[in-house]
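Pasting a structure below so you can have a look.
Note that one protein chain is taken out, while the other chains of the complex remain in position.
In order of appearance the chains are A and B, and numbering begins at 1 in each one.
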Amino acid sequence: MGRALGVLIWLLTIGSVWLFVNGRWWLPPYISEHGPAYDRQFLITIIVVGISFVAAQVGLGIAVWRYGSRGDRRERAVYSHGNNRLEIVWTAITALIFITLGLMGQRVWAQLHLNEAPAGATKVHVVAQQFQWNFHYPGADKTFGRTDPALVKDAELNFVGLDEQDANAKDDQVVTTLAVPVGRPIELTLQSKDVTHDLFVPELRYKQDVVPGMAIKMHFTLTKEGRFELACAELCGQLHYKMKSYLIALPANVYDELVALPQAQFQGRITQLIKEYPMGIKQGAATTAAR
Amino acid sequence: MEEATTPIEPTAAAAATQAEAAEAGHPAAAGAHEPHGHHSPPTGFIRKYIFSIDHKVIGIQYLLLAITAAFIGMFMSVLMRLNLTWPGHKWTILETLFPLGAPGGVMTPEFYLSLVTMHGTIMVFFVLTTAPQGGFGNYFLPIQVGAEDMAFPVLNMLSFWVTLVGLVVLISAIFVEGSTILGNTDFVNNFLGGGGTGTLGPIGGWTGYPPLSALGKIAGPGQGAGATLWITSIAIFCIASLLGALNFITTLLNMRTRGMSLMRMPLTCWSWFTTAILALLAFPVLLAAGVLLLLDRHAGTSFFIPGGLVFSDAVLPNKGGSPILWQHLFWFFGHPEVYIAILPGMGATSHILSTFARKPVFGYRAMVFAMFAIGLLGFFVWGHHMFISGMDPRTSIAFSVLTLSIGVPSAIKTFNWLGTLWGAKIRFTVPMMFAIGFVSLFVAGGITGLVLGQTSLDLFIHDGYFVLAHFHLVMGVAAIFGMFAGVYFWFPKMFGRMMSERLGQLHFWPTFIGVYGIFVPMHIMGIVGMPRRYASFQEYDFLRPLDPLVMLVTIAAIVTAAAQFIFLFNFIWSMFKGERASGNPWEATTLEWVTPTTPPPHDNFGGHLPTVYRGPYEFAVPDAPEDYVLQTTPDAAAGNVAAHAAGQGVQGSSGNGHNGQH
Partner (left out) sequence: MVTTVSTKPAGSVSTGTKSIHLGGTGRRAGGNGSRGGGPQPPNGGNGGGGGRAYPDATPQQYRIGMWLTLSAILMMFAALSSAYVFRSTRVQQGWQAFSVPSMLWVSTALILASSASFEVARRALRRGAADVYRRWLVVSLGLGFGFLVAQLLAWRGLVGQGIYLATNPHSSFFYLLTGLHALHLVGGIVGLVYLMLRARRDAANLRTNAAGASGAAVKARAHADAIGLYWHFMDGLWVYLFALLFLWR
């Protein structure tokens, strides 16, 4: 029985490890500047985790394999209550590894969260509502028009409550797709009209809750062109699983042309871009590493 | 297995107790067993089995409640898997069962989400919190410390009945939301916020984040009566847990028998003690949060509801509440809750590993400190559930580093379990299989905390299947393995009969393989980016490559769920037909195995409390007549154990202190 259990523990360990290393399933390719650093930290952590996991399971398997009772009533196990030196050694080693890993794990976070977006970052307001993403662009004047919850009229497509009387609002565009330039810092301001949502683009390596009553800022820089699925990652109601949009990463010049368009043509151009850009990183496009 | 009962009465231990008491001028010293109302067992079915104040009956009541709840929760999880694997498939049986939630046999997304919510709530509160603590703790804590009952038996009874009320209120949400008739009664419409939306309760997840959970009907189906009953049930459960916790702590601090110093307690007692402290300090916070949420829902306050929310073009009148406040309060409770679920499993595992390894627990003292360290740190890491919630990113860093440091005491425990097995003479009984399974699963589930605890990595894996896999393995499956180990181990004492060993093995193997099959692939799904709480994965291209894994998980889930019926059958069958158990069938050392009868009499020790002479895990003592020495065996009878034990404490790292003075 003991040997069978030992073998089973090893088999399960091998199977688990295989799922991680077979290469068929892994993180999606990254498209943001902090992507490589993220992936590196993830890999290092998974390796540490994997080694610890395998070591513990193999150890358990060996113990179970070796130390089975033979049914002899006179046999005795080793009489020991422990070993302080061992306790100190393994406490110190694990503490060292875990805390080091913990400190390393703050780097990408600090880089994204403890700094403001650089001045001149491309700004887009994100307004989430139950089962729809709205993206509010400032238009050619780069100034956002005034919004007011009282002015929201979903039927008239005024999803964000834009004040048409406001001069700054004249050239603003509101669509349900996020188009942003590659190679420039981007700052999104996240707001919600109703419940908590979460903006998630797997390739972006970024998740951020969109909390009603708050205007949360997030910033990043894209390095690759393409079209990517944008999902809601915080339970927001029955159609949560369908609250989908796209992130389109455009070359800077294409983006500049896009935002110069008036609202009427803007939507059409976005639809066209969705067709132009098949899902994923755009093949053949020069991966801009502009800084 | 040999008959190895050592009833307390004729032994030297009992004699010593009485002699001592006589010396102390104790009223009961004459040896006369004074008849007290409390001591004499109640007669009549109702007093004896229903409204019993006997901790043993209450323990069994808790256990049965938890098993019932576990099967309900498990049924829900299988339904969820069916929906995720075959979206849009028509299940005729579903339509029959839930005509509103699955019209035409196809599950609506809101029905799916209510399954998510109810599964989580039932499992976390009424299984993981209830069975290990309320069930086993209630039954065995007083016996293991040598007490006749809990300190406050009536409170103990109350705590069970309040828990049951909590469960009934929660289950009633299923009917109020799932039926148009019940859901549209005046009472439901006027006081509970309206029901009959075809869900099984609220759809906000067991974490119930506001504003979704605070707004009532306008936020979607299930958020009326379902959510009201849900949060009420949780509040009721909080009160029950508090009553239980204060009883546990008082009993442990004040009612240990003669010689039972703290450091001689079985590790199970330490785990129940730590858990009770966590419950005592964590549940009041959840209760406070629940009260605030109820007020927001029904009294128009704005604790969690910010201003300017827009639903159907209308602005809500609320002003300036904070959704994040709920998350702080909830997770201040929620993280310790994780340890409330797992710590008793750790205790039971240590206890059972040592017993069947026939070897003392390796590093008893380190185990105790690790348990307390986990409990203490558990109160300072709640923020790791909130890295991406919009909380101040600087606090996240502090929470993150503290979180990683919790891995240290957890690792200490794992090392000590391996140390206990090293050089052992393992008897592979069913409880031992589950205890070993616990260690394996605890490592598998716990270790990924190193990934999730890092703020940076949370940027991608938060709220995805990686988290789901992590906490299901560690606080769900590992904790349940601890419970299974406990059931198989203590069943003979609780019911006087053995559970079938063969059926037990038949239960263990598919369950152990099955849970790996369910939860390891879920990590991979998380790495690919699969978000939690999606009613369907059909909308996203990037999830397509995961389809084979989704199928694999579902098959594993169905196999595992099916295997649990073997357990259920074994449990019920053995209760009536199992082989009669001797008083100490496992040849264990602690006080539950020295009761005069099996199951123990009403006052546990037949009026003579045992005296304890040594630590709880004296196995393989050299020169002792057997390979185990009971805690109640006096030194003279134990073949000079004392000398060995003295030279062999945790302090003595200097090898085998065989003094040979014999």
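Just so we're on the same page, contacts are C-beta pairs under 8 Å (C-beta built on N, C-alpha and C of every residue); 3 or more make two chains touch, one makes a residue touch a chain.
Predicted, not measured: the structure shown is a model, and the values here were computed from it.
Checked against the full complex, the one of B:G183, B:G226, B:G259 or B:G334 touching the unshown chain is B:G259.
In the complete assembly, the contact with the undisplayed chain comes from B:L246, out of B:L246, B:V315, B:L503 or B:M575.
Contact with the chain that does not appear here is found for just one residue of B:V78, B:L182, B:L280 or B:L506, B:L280.
Across the entire complex, the residue among B:I58, B:L229 or B:L292 in touch with the chain not shown is B:L292. One chain is missing from the display, and on chain B it is touched by residues 16-18, 20-21, 23-29, 36-39, 147-148, 151-152, 242, 245-247, 249-250, 253-264, 273, 280-285, 287-289, 291-292, 295, 299-303, 306-307, 319-322, 325, 328-329, 332, 360, 364-365, 607, 609, 611-615, 617-618, 634-635, 641-646, 648-651.
The working rule: only the chains that are shown with their structure count from here on.
Once the centre of each chain is set as its mean CA position, chain A and chain B turn out to be 32 Å apart.
Touching chain A in their complex are the following residues of chain B: 2, 108-110, 113, 203-205, 209, 211-212, 215, 219-221, 306-313, 315, 320-324, 357-366, 387-390, 393-394, 396-397, 400-401, 403-405, 407-408, 411-412, 414-416, 418-419, 421-428, 433, 436, 439-440, 443-444, 447-448, 450-451, 453-460, 462-464, 505, 509, 512-513, 516, 520-521, 523-524, 527-529, 531-537, 539-542, 545-546, 549, 619-622, 627, 644-645, 648-653, 656.
Residue ranges on chain A touching chain B, taken from their complex, read 1-2, 5, 8-9, 12, 15-16, 19-20, 24-28, 37-38, 41-42, 45-46, 48-49, 52-53, 56-57, 59-60, 63-64, 67-70, 73, 75-87, 90-91, 94-95, 98-99, 101-110, 112-114, 129-130, 149-150, 152-155, 161, 193-196, 198, 200, 202, 205-209, 211-214, 216, 229, 231-242, 244, 279.
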